[in-house]
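Incomplete set of chains, arranged as in the complex.
Labels run A and B following the written order; every chain starts at residue 1.
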Amino acid sequence: MTKTLNVGMVGYGFMARAHSNAWANVSHFFETGYRPVLKAAAGRNVSKVRRFAQMFGYESVETDWRALIARADIDAIDICVPNDLHAEIAIAAAEAGKMVLCEKPLARTEAEGLPMVEAVEKAGVPNMVWYNYRRIPAVTLAKQLVADGKLGRIYHYRAQFLQDWTISPDVPQGGAGTWRLDVEAAGSGVTGDLLAHCLDTALWINGGISSLTAMTETFVKERKDALTGAVKPVGIDDAAAVLARFQNGSLGTFESTRYARGHKAAYTLEINGEKGSLAWNLHDLNRLAWFDHGVEGTLRGWSSVLVTDGDHPYLGKWWVPGLIIGYEHSFIHQVADFLEGLSTGEPAAPTFRDALATARVCDAILASGRSGQWVEIAS
Amino acid sequence: MTKTLNVGMVGYGFMARAHSNAWANVSHFFETGYRPVLKAAAGRNVSKVRRFAQMFGYESVETDWRALIARADIDAIDICVPNDLHAEIAIAAAEAGKMVLCEKPLARTEAEGLPMVEAVEKAGVPNMVWYNYRRIPAVTLAKQLVADGKLGRIYHYRAQFLQDWTISPDVPQGGAGTWRLDVEAAGSGVTGDLLAHCLDTALWINGGISSLTAMTETFVKERKDALTGAVKPVGIDDAAAVLARFQNGSLGTFESTRYARGHKAAYTLEINGEKGSLAWNLHDLNRLAWFDHGVEGTLRGWSSVLVTDGDHPYLGKWWVPGLIIGYEHSFIHQVADFLEGLSTGEPAAPTFRDALATARVCDAILASGRSGQWVEIAS
C-alpha cells in the first residue's frame, strides 16, 4: 500500500524549484511505496513564497521555517536556503523528529556540519544531501563500470567544473541572487559550490582522498554588496585547482572556476584505468564516453554511449531509446531512491555523514590554498 | 484569474505518458492563464488504465472513449491511440464541442484527415496536433533565425530520422507495442511515423514543398502478427528517401529508416543559406550548430550553441545556463503555447489544418515510392 510523505520545503529559489519538481513528479514514473505530498513551503517573503507555492501546488505556506518544523503534518523538511542556514534548520528539524533533506554542501565547513550529522544520527531520522549528479544515469553507469572492475586498476581521476558568470566586476555579492559570492553566506566560492559536486562523485566512484595540495585565487578583489551597495572585499575563492592522491594509489586533478569564458556549467570528469577509460560532461549529460582496451586493436576508440536505453540506470522509467532526459531528472531519481530507501530501510546515499567527508576535503583545499602545503586527509 | 482546463486523455501508452507529464507540469513553470486538471483517462484495459491514472493522478477512468467525450466535466480530449483511431475520436470530440489535441500524424492519409479538419473547424473548437519537435528550444531558435533572414536565401534543407529497432525479423507487427509496423493501424511505416516529424518542421521553417520524388523499401517482407502469431506480409515502408523542391527554390532531401544500425532516434536537420547555415540533432537536442558567414574569415566555423540561456526560447522558465532539458519538455512547451493560445485567442500551431499539409506530402512520398515519378504538391 502506498504511503504519503508530507514534504515541507524551506526556500523558494532555484533549488527549491528543482526539488519541488522532483517531489511533484517522482510518483508519475517510479513506484517506491511512497507518494510525496507537497504540503507546505516556507519563506520569509510572503508574496514570493505564496507565488512559489501556488505554481508548484504546495497546499500551504509559512513565513518562518520554525513554524514549518513545528507542524505535525510535515514528515520531511527539505532545506533549500543559503549554506549558512543549513545547520540551524537541519538540527532543529532532526530534533523535531523530521526526516531532513539538505541541499549541498552540507555546511560551510566540516566543523559546522558535524553537529548536523550528530543531530540526525541521534534522532535516527532519514537524511540525505542533494549531491544530485550521482543520479545522472551516465554517472551512475560510470560508477557501476568502475565498481565492476571494467576499468581495472585506476591511474587517474580528473574533474573540472567550469563556469563564466562572475567575470564581470559588476556582479555584486550577497542578496538573493548572488549570495554564492558572499563568503559569510556561502562559506567559500567555487570550492563549496562546484568542486564539492566533483568531490562527492569522486569519493563515491574512486574512494577516499589521502592528501592534496591546492591553488586558490580571487580574481576580482572587491564587489558591491547587492543589498547595501557598499563595496566590500571579496572573501570567496573564484577559482581553485587541486592535485590529489587517492587511497587507491591513483592521482587526482580537480579544478573549478567561474572565470572560464564559454563554459556555463561544464562539470566534466574522466577516469583512466588499466583496462579502460571513461569520461562525462554535464552539458551533454546523457552521453558517457567509454574506451574499452579489450576491443581489437584496429577498432579501438572512444565510444559515445547514449545512455537512454531501458537497461540503463533509471531509464526504464522514462521514454524510449534515443530520447534524452535533462538536468532536473537527477533530482527525481534522488527522490525516488530516497523513497525506495524508506521502504527498504536501506538509507539512500549520500547521507549527512557521507557529505561530511566531502566537507573535510573542501576544508583541506581551502587550507592548502592558503598555506601552499600538502594536507593529509583523515579517512 | 487562472482558469482550470479539464483534460480527458484517450490512451495510456508511451505518448499518453509524455502528454500527461506535460499537462501535469506546465503550471509549475508557465503562467498561461489556465491550469490543466488531469480529469479522466480512457482505455480499454481497465487494470492498465487504472494503474496509468493512478501514477499520473487522473481523477477517474473510463473504458470507452465515447463515455469520456460524453462527460460534461471534460474540456479537452487528448488522443494518444494508434493512427487508425484518430479520425473517429477526433470527429466525435469536436462534435461534442470539446477541444481536441491529437497525437501526430493527424491521420493515416490526407483523405482521412480532411473530415477531421472540417469537424474541428465546423465546431469552432481549439485543436492541435502534437508535432512536438517544433518546441525543442533549439528548433524554435532555428525557426527564428531563418525567419529573421539570418541565413539569407535558402539553398538546401536536409533532414533525416534514423532508427534501428526493427532490423530483427523477429520483431512482430501489430498489437500494443508494435502497431507501428501494422499498415492497417499505422497507415504507413517510417513516412507517417518519422518523416512526418521532419516534414512538419520543414514546412514550418522553410515553407511549402512544390514537388518531390521518393524511394521506399520494405526490407523485411513478412512478420508475425503480435496477437495471432500468423506470418503476414509487411505493408509498411521500412525506409523512405525523398528529393524535393521547395516553393522558395531550395532543394530538400529527406530520409528515414528503421534500419540504420546505431541510431536510436536520430532526427537531424540542416539548412544551408547564403549567409549562414544551421544544424540540429535530436540526440543532443539542447545544441544548435550555427555557421555565420559574417564572422571574419580566419575565425569562421560551426558554433555549437548550447541553447540553455534565459533569453533562449522557453528557457527562461527552466533552470540556469548550462543545465539542459530533455525530450519531454517539448510537450510541456506545446501545452504552454496551447494554453497561452486559449488566453490570447491566437491558436497555437500546428492546427489540424496545418497537419493536413504534412499528410499531403506524406501521401505524395508513398505514391512516388510506388510510381517512381515526381509528384506535384498542391499548395
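The rule is simple: a residue touches a chain if its C-beta (ideal position, glycine included) is under 8 Å from a C-beta of that chain, and two chains touch if they have at least 3 such contacts.
Predicted, not measured: the structure shown is a model, and the values here were computed from it.
A.B. asks: Every chain here is the same sequence and 2 are shown, so how many copies does the full assembly contain in this file?
C.D. replies: Taking the 2 displayed chains as part of the assembly, the whole thing totals 4 copies.
Heads up, the rule we're going with is that only the chains that are shown with their structure count from here on.
A.B. asks: Which rotation angle, from 0 to 180°, best lines up the CA atoms of chain A with chain B, given as a multiple of 5?
C.D. replies: 180
A.B. asks: Report the inter-centroid distance (CA atoms only) between chain A and chain B in whole Å.
C.D. replies: For chain A versus chain B, the centre distance works out to 35 Å.
A.B. asks: Would you mind writing out the residues of chain A in touch with chain B in their complex?
C.D. replies: Checking each residue of chain A against chain B gives 14, 17-18, 20-21, 24-25, 27-29, 31, 55-57, 163, 165, 263-266, 282-287, 306, 308-309, 318-329.
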